[in-house]
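Everything below concerns the one structure shown next.
All protein chains of the complex are present and in place, except for one that has been dropped.
Which chain is which? They are A, B and C, in the order written, and residues in each are numbered from 1.
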Amino acid sequence: MKISIVGATGYTGAELLRLLAAHPVAEILYITSESQPDTPIHEIYPHLTRFCEKRLASLADLDAIATESQVIFIGLPHGHAMEVGRKATAINPHVKIIDLGADYRFKNFDIYEQWYKVPHTHRQAQAVYGLTELNRSQVKQAAIVGNPGCYTTASILALAPLVKAGLIDLRSIIIDAKSGVSGAGRGLSLGSHFTELFESVKAYNVAGHRHTPEIEAVLGELAGQELVINFTPHLIPVARGILSTCYAQLRDGVSPEAVDAAYSSLYGDEYFVRLLGRGGYPVTKNTRGTNFCDLGWHVDKRTGRVIAIAAIDNLVKGAAGQAIQNMNVMFAIEERTGLDNAPLYP
Amino acid sequence: MKISIVGATGYTGAELLRLLAAHPVAEILYITSESQPDTPIHEIYPHLTRFCEKRLASLADLDAIATESQVIFIGLPHGHAMEVGRKATAINPHVKIIDLGADYRFKNFDIYEQWYKVPHTHRQAQAVYGLTELNRSQVKQAAIVGNPGCYTTASILALAPLVKAGLIDLRSIIIDAKSGVSGAGRGLSLGSHFTELFESVKAYNVAGHRHTPEIEAVLGELAGQELVINFTPHLIPVARGILSTCYAQLRDGVSPEAVDAAYSSLYGDEYFVRLLGRGGYPVTKNTRGTNFCDLGWHVDKRTGRVIAIAAIDNLVKGAAGQAIQNMNVMFAIEERTGLDNAPLYP
Amino acid sequence: MKISIVGATGYTGAELLRLLAAHPVAEILYITSESQPDTPIHEIYPHLTRFCEKRLASLADLDAIATESQVIFIGLPHGHAMEVGRKATAINPHVKIIDLGADYRFKNFDIYEQWYKVPHTHRQAQAVYGLTELNRSQVKQAAIVGNPGCYTTASILALAPLVKAGLIDLRSIIIDAKSGVSGAGRGLSLGSHFTELFESVKAYNVAGHRHTPEIEAVLGELAGQELVINFTPHLIPVARGILSTCYAQLRDGVSPEAVDAAYSSLYGDEYFVRLLGRGGYPVTKNTRGTNFCDLGWHVDKRTGRVIAIAAIDNLVKGAAGQAIQNMNVMFAIEERTGLDNAPLYP
Partner (left out) sequence: MKISIVGATGYTGAELLRLLAAHPVAEILYITSESQPDTPIHEIYPHLTRFCEKRLASLADLDAIATESQVIFIGLPHGHAMEVGRKATAINPHVKIIDLGADYRFKNFDIYEQWYKVPHTHRQAQAVYGLTELNRSQVKQAAIVGNPGCYTTASILALAPLVKAGLIDLRSIIIDAKSGVSGAGRGLSLGSHFTELFESVKAYNVAGHRHTPEIEAVLGELAGQELVINFTPHLIPVARGILSTCYAQLRDGVSPEAVDAAYSSLYGDEYFVRLLGRGGYPVTKNTRGTNFCDLGWHVDKRTGRVIAIAAIDNLVKGAAGQAIQNMNVMFAIEERTGLDNAPLYP
């Protein structure tokens, strides 16, 4: 499997390299960076010493990259990724694209443009939304995959069984998510400055985070109707991990057992979803470094609500790991390949 | 002001001692511990060296404690506190009691007994619920104060303006709270073991935490009708700080400005409540070590919900600080006395 | 006491404002920032809301600052501070200067210029090195104080008794120090990016840190002869705190009791030095938010070495707190004034 990574110096790119180093058939051809071209990657990320010591190429090499690669992972900011996707597939119609940003996540381009404030320039792409557990059969056929956001992966996995089985009031969905700081990337900002975050917690982007329409679109499709949700992200002082606590009103007469059945039915055979059952408490650290999503749910008889909780590692199941999972599916490689490691605990 | 602390070796007791050391009229008479009687407190808490080096007494000294003290703070587990309260007030009807646990928080003893699983043995106490900003005039007259829980303080302060002004659907309240580990106390447990919590987040006691009925009772009283809520606590790997993110459906036609007005009206003159306004983001660290509650709120037009967020230091406004604030009110001392320090940031 | 702070938007400036807010005779006249002039300080540091909401001035206001202030604290990078000191004292010969940087710390300007790579432009200043416990009588008379570095404060306090009493081989001193990240300031860098530091420890500037010559100069003066040391700083993932572990060979025949006596003799009457004694273990958190230096020492009979350990809060005793302590001494205010608070624990 000949692989290139365009935009490899962010945390997502580094995580792809970490994971692909353990993938038996992965061969890294090109990795690019516009800011630090020609630098060996292990000078930027010394932890990769012995695993990837390749020198960074740049987008100037896109011809070679598109021609020689079977799959390109894109780790660029939104707006830029679709440009690379468009050009690369023009150069080589057979190259597959897995974009870790938002450019290929939306079927409705109006919503994309409204939330991301840029025109969509690759509308003909026919991309598939790569939440593997929900869209496996389409991913299998996909030429371009829009890899889901980190918050969205956790939140959708938590809510999909309830929505799909029609168990909840669709107007009642509230998602309160807590994320480690690596989700904000390696770019410097006061908001990611160690001393500012230490011993602190805060919410941000209330009612305005861009993962909101992504969750709405996917759940809406499952429900067969449009819906709006509240999604509130919080920053907690850890490097990795997302915990997504999801609230919804159960429809009248829905029993706790029906809730249980919805989870079992959708995920009973999924390797990367570990069901902790009703009353179970997912812990982000139990997924650290892995592609697992741990799920637990609770039914509150007093209020008639269900509280579903998902834990993931935002850089793995929320980004690089799910991207590799999708690659495996697209190329008919056994889905766990390269991803079947136990979490780093404690 | 002659003060004793019964049950002084927990974090709340130590925090009382830290804060009272800066209180100009506080004089500590007795501090007690059943597990380590006769030990100087600064051997247990070396940070108190130079501030409190008193030897611990025990409940065997309750006669002297009750007789000589003007106020007794109680930092014992529920069930035990009301026994001390009952006996101390029998010994000296003039001694005032401020209990930092749950025993004196409930007017409805059935609810107390149902959630705390012990019979209430001091029903004649006529205790006042010590959320100072809401109950100042009753606290002023109180002989016994039930000091609010940490989660409840943050959550009620966030929601009270909305409930009081009748702006929200009372059936729609959801509170998602995040707390530092000091709230779990100094008692050893795997759940408070450093290595288990590090780089991790989890929910606990979903739909079953004992602060739930406390919030319901206070908000219900403000609303003039019973209500049930969802309250979900989470543990985050910091020592201090609670962030409470509260969701509610606005009633039809309630404008954002009406929400703003509700907050200004209730808290505009409150020193310890700092209003960050609509769109504001409270940060727990901005309250670290202090009695402040920082409040911000957001109105989501898409869903019609209000999201109100409160940040406090769980050991100060959520426990020892509010207890001292209540003491000041009870004894007609200027309310900020001993509590007017700036937060420890960064 | 009319006070201005030139360069107030770094962590040291913010800490001065936090501490001075509790100082009964402090009145803040001007605070300056070249990067954010005219901004209210509590917009930059919201924790200061209610404590300092002053608008930032700039160096363009130096005339007024120097004329109206009794004391100016300088929180500027080295090289710039001495320019402000020179100009301010030219404008008003009576204004006192307390510089929190390195410009006024060295009597030997050659050493300053060699380590700091800039010419010294205020050689006539007659500055006093403000390690209060060692230089109190000179500080009392000083017009300009060079406030010590954070590492140096901890390290010198740990070693001074041994050096002064002639108990150790002066060629054998090794200092291994561990610091929280606030010492690196608020300026953005990958080295202070949350995700990079999380769950990590590293040394930096081995054999090259600029606090080395400062420690050597002070200890050399105490010893009455030149000496060289090894000083190794480490970065640990906390916001505040320095632990300095100091090693030296005891001279032949020096008894453990002689070591004890050296500490008691030098610090027995010092309020801000808390002696934990032989076998004592200082803990940085026991000094959090305060001006204390906790000291413990150990004698290893097997190797004949003494290991002395100091813990401080780098922003307080290592910077802003000691600066205020010096101000108190310079203006004959009781030395503890504004600094007599208990540590924030836990």
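Assume contacts are C-beta pairs under 8 Å (C-beta built on N, C-alpha and C of every residue); 3 or more make two chains touch, one makes a residue touch a chain.
Every value quoted in this text rests on a predicted model; they were computed, and no experiment measured them.
Contacts of the undrawn chain with the visible chains, over the full complex, involve A, B, C.
Checked against the hidden chain, the listed residues A:I3, A:L48 or A:L222 yield one contact partner: A:L48.
The chain omitted from view is touched by exactly one of C:E27, C:D63 or C:D300, namely C:D300.
Shown as candidates are C:G166, C:G185 or C:P237; the residue that touches the absent chain is C:P237.
From the set B:Q124, B:S189 or B:Q225, the residue in touch with the chain omitted from the display is B:S189, counting the whole complex.
Counting the whole complex, the residues of chain A in touch with the unshown chain are 11, 14, 17-18, 21-22, 45-51, 182, 186, 198-199, 239-240, 271, 274, 276, 283, 285-289, 292, 294, 340-346.
Chain C meets the missing chain through residues 171, 174, 176, 178, 180, 195-196, 198-204, 206-207, 228-230, 232, 234, 236-241, 243, 245, 247, 281-285, 288, 298-300, 302-303, 305, 307, 309, 311, 346. By the touch criterion stated above, the residues of chain B touching the omitted chain are 11, 180-182, 184, 186, 188-190, 192-195, 197-199, 237-239.
Note that in this section only the chains that are shown with their structure count from here on.
By the residue-number overlap criterion, the interface of chain A with chain B counts as same, with over half of its numbers used by both chains. Here the chain at the heart of the shown protein, by mean C-alpha position, is B.
Averaged C-alpha coordinates put the centre of chain A at 46 Å from the centre of chain C. Shared interface positions of chain B, i.e. residues touching 2 or more other chains, are given as 198-199, 239-240, 283, 285, 288, 346.
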